[in-house]
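In this view, the complex is presented without one of its protein chains, the others remaining in place.
Showing subunit A:
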Amino acid sequence: MHASTVLLIEIGALLFGLGMLGRAGRRFGLSPIPLYLLAGLFFGRGGLVPLSASEDFIAIGAQIGVILLLVMLGLEYSADELVGNLRSAAPAGVLDMLLNALPGALFAVLLGWDLKAALVLAGITWVSSSGVIAKVLGDLGRLGNRETPVILSVLVIEDLAMAFYLPIATAVLAGVGLLGGLSTLAVAVVTVIAVLVVAIRYGGTISRFMSVKDPEALLLSVLGLTLFVAGVAAELKVSEAVGAFLVGIALSGPVAHHATEMLSPLRDLFAAVFFVFFGLSTDPADMPPVLLPALGLAVLTMLTKVATGYLAARRAGIALPGRLRAGLALTPRGEFSVVIAGLAVASGVEPKLAPLATAYVLITVVCGPMLARLADYAWFRNLIRRRMAARRPTTKPLPSAE
């Protein structure tokens, strides 16, 4: 058989299988991300059915997947939202970083890994999955809840912080040293701030270059601009993911709206390839030894996320049930953690990191949405109500309005 025909057969079977998996997962209310990771493990080196001809294709597809994930994330926010939200949400963001990045870093040190690995693991445990959480909030009908803006602003801060974290991580993993790292950081900071300022002031002008009326031209120009900027950013060691994120932020108004609609199917396709690729690059034989540490880390950092949400919601004047809802909703880690782990894998740092990250993301992304649902069960609500009543024995229930 021709290599190209084998490629078609492999890719076709893989995508079809992913589609079926995703469908089956949705029936149980499961995010497709863990299923794609598992599929990658299954087909990867050391997996049950290793793919032969399509590795290059999947590697490039995965790179495009990361870029599309981030440009879409950028498109979801306007620059005004990112910056306008900053002052009120910054304390929650700092708390989030301290409570979640530090345990990851400490855990890596505890395992005897080097500082590079600690930096990477800190990032992996820090960032919640915006995609999974937004979907869970929508599914549970909680978009109107008063704690939802608190959750969203934590996610916004995390995503913005990634624009600074990723270039640093990229630089450190590339081993550029202190001076080189500082200069990369400076380039990244200047780039990010410049793009934010340009997007706030001239977002409309940039968007006017792209016409909404011609969908084909819009698709090509937005995708082209994103890949181009991502490439330039990677060349500057700022990380292609950040470049794509910034393009997403710079586009605004109807252009952003239409671009979101058109890029969504592409993102779904290539993001799936990306998650599979990450699974592919992990040997399932490496998984069992890291399973227990991953479980411990997952339990620990899910607890710290609950604490983060709890405290952030308390600052916003939300009552106890809402604080717990906010905390439990923030627990899933997803695409960003995988992106960060992918960086580490590519640079060949600590070999156990990839299997640990895979197991960690698998655990949190499966447990997270279930934990978020916890707050809706009657027994849980009754428990909270009793706790609240016990805490304030003097307050009587208010007479009802009717």
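One rule holds in what follows: a residue touches a chain if its C-beta (ideal position, glycine included) is under 8 Å from a C-beta of that chain, and two chains touch if they have at least 3 such contacts; residues count from 1.
Going forward, contacts and distances are computed from a predicted model.
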* To do: Assuming one chain is omitted from the figure, identify its UniProt name from "[NiFe] hydrogenase metallocenter assembly protein HypD", "Multiple sugar transport system substrate-binding protein", "Cation:proton antiporter regulatory subunit" or "Carbohydrate ABC transporter permease".
  => "Cation:proton antiporter regulatory subunit"
* Taking the entire complex into account, which one of A:Arg45, A:Arg146 or A:Arg373 touches the absent chain? -> A:Arg146
* Asked: Out of A:Ser31, A:Gln63, A:Asn100 or A:Ser130, which is the one that touches the chain we can't see?
  -> A:Ser130
* From the listed residues A:Met20, A:Ile60, A:Leu220 or A:Ala319, report the one that touches the chain absent from this view. => A:Ala319
* Considering the whole complex rather than only what is displayed, give the residues of subunit A touching the chain that is not shown. => 76-77, 81-82, 84-85, 130, 134, 141-149, 152-153, 155-156, 257, 260-261, 318-319, 321-322, 325, 381, 385, 400-402
